[in-house]
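Up next is chain A:
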Amino acid sequence: MKKMRKVLAGLLTGAMVLSMAAFTASAEDVELVNFKMGYFDTGSQDGTTVPLRNNLVAAIESLGAEGVSVQPAGNTPDDYLDALDTLISQGVDAIALPWVSFMFAGTPAAVKKCEDAGVYYGFYWGVDVETLGEDTLAFCQDSDHFMGCFYQQENDAAYAAMETLHNYGCDKVGYIGLAASNELQENSRDYGVLKACEDFGMEILVEQRDQNVTTTAEGGATTVENFLTAYPEMQGIVIAGNTQFVMPGIDQVITSKGLTDFKVAAIDFPDAMETYAQDGVLVYDAGAHVTGPVYLTILAANAMNGTPLITKGQSFNQQYIKLTSSEEIEQWVSIADEIVYNTDELLQCLQVVNPEFDVEAFDEMVRNYSYADIMARHHAE
Partner candidate 1 sequence: MNATKAENGFNWQRMVLKLYPFFVLGLLLIFFGVLTKGTLFSSRNIKNILESSFQYLIGCMAALFIFAQGEQDFSMASNIALSAILAAMISKTSVPLALVVALVSGIAVGCACGFLYARLPIPVFFLTMCIANVIAGFLGPMTNYQSVKTPVSMLNLDNTNLKLLVAVIFAVIIYVIYNKTTYGKYSRAIGASPVVARLSGINLSRYKFAAFVFTGIAAGIVAFFSICKSGGASKATGTMFHFNVMVAMALGGATTGGPKVKFRCAVIGPLIISVLTLGMNLARIPVGMQNLMKGVLFLAVMVLSDRLSRFDVD
Partner candidate 2 sequence: MGTVLLKADHIYKSFGATKAVVDFSVEIMSGEVRGFIGENGSGKSTFSSMVAGVYKRDDGTMQINGREYVPHSTVEASDNGIALVVQEAGVIAEISGACNIFLNKESRFSGKLGIDFNEMNKAAAEALKKVYSEHVDPTIPCSMLNLEDRKLIEIAKAMCDDPQLLIIDETSNALTTRGREILYKVIRDVKARGGSVLFITHDLDELVEVCDSVTIMRDGHYITTLPKEEMIIKRMRELMVGREMSDNYYRADTVKSYEEEVVLRADHLSAPEINDVSFELHKGEILGIGGLSDCGMHDLGKALFGAEKLDSGSVVLADGSHITDPKMAVEKRIGYMSKNRDTEAIILQYPIDENICIPSLARLVRNGIIRSREERELSRTWADKLSIKLRSIHSYCATLSGGNKQKVVLAKWLGNESRILIMDCPTRGIDIGVKEAIYRLMQDLKKEGVSIVMISEELAELIGMSDRIMVMKDYSISKILDRSADLTEKTVIEYMI
């Protein structure tokens, strides 16, 4: 039943958006302002970064902007701040900032640089505006250049992951993830995991946060082997980061050991997700949150074309694509490489082209992002 409701909702919004398009003037006769959209590109080829890059590049073209990318020299916060300077010095008009890269340090500094440069900026892969911390808010609270934060309900995704494991009877689990972010924030994957432990009486036996290990496939294999050796009673693993690196190794070890009832729930989509689902190892995955930079580009395009959707930075709750069965995973994989919003849909998000489009419609669009939504918009024949 739950699935039916979702499909219905998708159809409804798709119809609504389409209908709106009919009344408004067609896109051609409106002259779009050409602006520069800056973003970071580490050149990484993993399963999460590639769709993010492809969607952003497509969106930039559709909205008549010019993409300016920069490769940070390393992955310390200083390197990202230097790269930010490079973007600013190229005269970009808007920048999509990955909050994760500044999570450790540099968020206030990055915001200050953007404010001083007078560029539009916003965070994706981040937290909601309040959790940015008062140092950062002091700079961007009431600035009209701050485009807000696109955050995912990290805790819900993590909570659902643990819940799925619980439903499969795996209560004693191992944890693989990124380095712990600062104070345990309410909207964080760790918070969701711990809350689920209390609610379902589950237990985290051991954590693996060492980035040298969790960024290679063999590292994933070694980690799982170590977990199973040190804690034979372990029944499953929750992966809260670097899934795209470790998943192949984990699947390899679990299938070769024939542990049919050992389940893995993860956040972020790895490549070849369908094989892990068919092997019965991957039972839950929340990911494809690759449209953050696209939304930021839409906000920037509106601002540059003189019709800003927002006057003050606000939070937009971006949806994860939550896949809880191998059928759903297979369905998603079939359309995973497609561009989420095609040119017409994006142009409709410009008030200059479609006057009715306002921040509520934008928020609605962000909220509705789901498998059903994409199917309704692109495969509604």
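On how the list was made: all candidates are chains of the complex that A comes from, given by their letters.
Everything that follows uses one rule, which is that a residue touches a chain if its C-beta (ideal position, glycine included) is under 8 Å from a C-beta of that chain, and two chains touch if they have at least 3 such contacts; residues count from 1.
Note that the coordinates shown come from a computational prediction; the quantities given were computed from them, not determined experimentally.
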| item | value |
| --- | --- |
| Complex member in contact with chain A (any copy), out of 1 or 2 | 1 |
| Candidate 1-touching residues of chain A, taken from the complex the two chains share | 41-43, 68-71, 73-78, 81-83, 85-86, 88-90, 102-109, 112, 135, 138, 179-182, 209 |
